[in-house]
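To start, the structure under review is shown below, and the notes come after it.
With one protein chain held back, the other chains of the complex are shown just where they sit.
Chain lettering (A and B) follows the sequence in which the chains are written, and residue indices restart at 1 in each chain.
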Amino acid sequence: MATAAESLTAFEPRITAFVCNWCTYTGADLAGTSRLQMAPNVRIVRLPCTGRIDPLFVIKAFERGADGVIVSGCHPADCHYTAGNYHARRRFAVFRELLDFMGIDTRRVTFSWVSASEGGKWRDVVNETVGRVQALGPFEAYHELAGRQG
Amino acid sequence: MARIGVFVCHCGENIGRTVDCARVADALREHPGVAHSVDYKYMCSDPGQALIKQAIAEKRLDGVVVAACSPHMHEKTFRRACAGADLNPFLCEMANVREHCSWIHEDRARATDKAIDLARTIVEKVKHNRPLQTIRIPVTRRALVIGGGIAGIQAALDIADGGAEVVLVEKEPSIGGHMSQLSETFPTLDCSQCILTPRMVEVYQHPRIKLMAYSEVDAVSGYIGNFTVKIRQKARAVDASTCNGCGACTKACIQRKIPSEFDERLGPRSAIYVPFPQAVPNTPVIDRANCAYFKAKAKGATKAACGKCAEACSRGAIDFDQQDSFVTEKVGAIVVATGFQLYRIGADQPQGLTGYGEYGYGTVPDVIDGLQFERLASASGPTGGKILRPSDGREPKRIVFLQCVGSRDPAKGMAYCSKICCMYVAKHTMLYRHKVHDGQATVFYMDIRAAGKGYDEFTRRAIEEDGARYVRGRVARLYRDGDVIKVHGFDTLSGEPLVLDADMVVLATAMRPQPGIEALAQKLSVSYDQHGFINEAHPKLRPVETNTAGVFVAGACQAPRDIPDSVAMASAAASKILGLFSQAELEREPTVARVDTGLCSGCFHCERVCPYGAVERREIRDRKGNLLKVVAEVNPGVCQGCGTCQATCPSKSVELDGFTDQQIWAEINALAL
Partner (left out) sequence: MKELQELAARLLTDGSAGVVIGYEEGPRGVRPAFVTRPDDVGRLIFDPRCVHNLATYLSPRRTHLKGLGRPAVVVKGCDARAVAGLLRESQLAREDVLLIAVRCGGVMRHPERHVDLRAETVADRCTSCDVREPHLFDFVVGEAPAAPPVTDRREARIRELEAGSPADRWAFWQEELSRCVRCHACRQACPMCFCERCVADKTQPQWVESSAHPRGVLAFHLTRAMHQAGRCVDCGECERACPADIPLGLLNRKLAHVVAERFGHHPSDDPSVPAPIGSYAQQDGQEFIL
């Protein structure tokens, strides 16, 4: 992970996080309540459940300039809606392999289970993702698609 | 053009210290569609809320964004404030610039930039918010209680005493559950039957309780306030309305040596039987697998092989042709109180379990389990309350009790603690000493867990006053040696192996949920853990609710529970239900899915993923009545708003209000460079 001194000069990635309302969003709230310091590169989009998170969101985030994406929700058996996370797990297991096969470096996409009590884990997920994407550099390949003509 | 008001909160210094709130308000003022943008010390205070209300009126705002704390903290507060100014509350959203920004960053410039981003994102979302109406659902003031043990009885009585009707379903011929089998109860040693039987009779006689014994829940549909339950009434082969419970039939039965379930197979019963004398209802039932008439009929006999019970019945209540029947009940809430079973070594091994054959249960007749000991100690039991060995009927002078058989053993058994065993083993040693004055009880234990009012004192009494010998350690194996059982154990405190001669061994086997609990849980759409125990909605704050609204849980089907715990849970569930029934209508957040039936192709992926069964099929017909297509439709009463249907729908023909594609798209878009 990048140290604070390095990050002053390093590239600052833009990370979009899609998180469920009941576990990860609340876990991120707990990180705040516990004053856990973390990299300021992540912007959270709140969804009711990981089951609501569509691969289209990830595609659109990259199209709109994200260098990395986080998808996070409740641990198995913890889903507020019983099974949304299980459906999401299947969906993203496949989508991740598709991204990889089409040449999108999957190190840019973090999937995690962060419960409402895991503020510390949320901080780690954020810092680790930011550090990883920082090392990879800006996602120019994808962003350049905007400039290319068909 | 939208007219959105942005209100940036300092939260005292909580936000203001790291985020330049004035700069956030200034930046947002320039954002397209923002008609008003201010910052203020405490937005949630009365003057803060007044500021919002005033701006809504004066600036004709059509949306409000409060950049402050987490929506989990104050979304309701600000939505209420908006409603107070005649703005639909669902046009108000919060940007979380405290928990997700000021509290987790130190760099003021970057934290301020992030706060601006977050606020802009929510402004873009709110541009696509639609006014929503709180959903109102009618409530059927009638409850279903599944399980007629002490938890179910308590819940049923509390709800009925509170003025609502109750349907109590019990799968056995009588209510009473495991508590009716117990001799005495800890920590007071009062007689179990003496305190339970009056409650059972109260259930039977209660004008607002409909008791359906020997019945099972077949299917459940609907949602909170509006469940429809199909109940199977199993055929007793006895007409309950004409039977007067005289017992002549059971005396006439020619099959008299069927192991009694109530006596844990230590005593016999007849094929037509009442489980125990105080049974409620006191109507016998014919056990078809063991009845001479039904056995012969199953083999194809055309002539009645037996009919002694029918001959003995003066009221003609025996009805060999009776069939299972179905009853449909409408209820507004459901309590699951199906209780437990004991782990029976060899008989029902949970998945992957092979352990404990070394304890000889089922092969050595004088190795019994805790419930069997209860029946031996019970005055109404097969030995009339005398402690006698099953093998030869002699009084055992040395009993060894083994705790934690199957519990606290992730390798061979269940990882959890069964909670009640420490207490009932102490009770057993006392009951034994009270009945066999020269008897010696030895207990092998791992730890003594006696947390509860009067519990530790109780176990101390067993040791100090009633002479129970407690050995900390486990038993490796036991076997029959002539008349005695050799018990090979290890005393971990002295560090020495131990070989004891015992006349009888009692295993405190683990508590497990009732068989079939998974199927029931699936019918109710409630979740359960890997052991089959029903999951509560929240382990601390919502202990008797499940994750399906309107379905509650009480007693040992949720986790190992003793009687006081079960009763407390049952009363808690009853009070929750009475609270629910105190409203004429339920209010629900309108975060529910809607199908665009014009676009829906009817592939029903949504139906397959919906955890609540909220997706229904609707036929679209033309004016002549020709079927055009079948489409999905969401029942807003059942939908809980997870949105899994929308992410699954290939054509995006279903939208989750409050989190529509348009709203999320706008949020993602707003995060662009």
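Points to keep in mind about this one:
The rule is simple: contacts are C-beta pairs under 8 Å (C-beta built on N, C-alpha and C of every residue); 3 or more make two chains touch, one makes a residue touch a chain.
Remember, it's a predicted structure, so these values are computed and weren't measured experimentally.
When the missing chain is restored to the complex, the residue among B:39, B:409, B:633 or B:661 that touches it is B:661. The residue from B:245, B:602 or B:636 that touches the chain not shown here is B:602. For subunit B, the residues in touch with the chain missing from this view are 598-605, 608-609, 629-630, 648, 650-653, 661-662, 665-666. Residues 55-56, 59-60, 63, 76-77, 83, 86-87, 89-106, 110-113, 125, 128, 141, 145-146, 148-150 of subunit A touch the missing chain (whole complex, contact as defined above).
Rule of thumb we're sticking to: only the chains that are shown with their structure count from here on.
Chain geometry summary: the mean Cα position of subunit A and that of subunit B are 34 Å apart. On subunit A, the positions that touch subunit B within their shared complex are 14, 16, 25-26, 28-33, 35-38, 40, 43-49, 51-54, 57, 60-61, 64-66, 77, 80-84, 87-88, 91, 123.
Touching subunit A in their complex are the following residues of subunit B: 70-72, 96, 98-101, 103-107, 110-111, 113-114, 117-118, 121, 525, 527, 529, 535, 547, 591, 609, 611-612, 640-644, 646-648, 656, 658-659, 661, 664-665, 667-669, 671-673.
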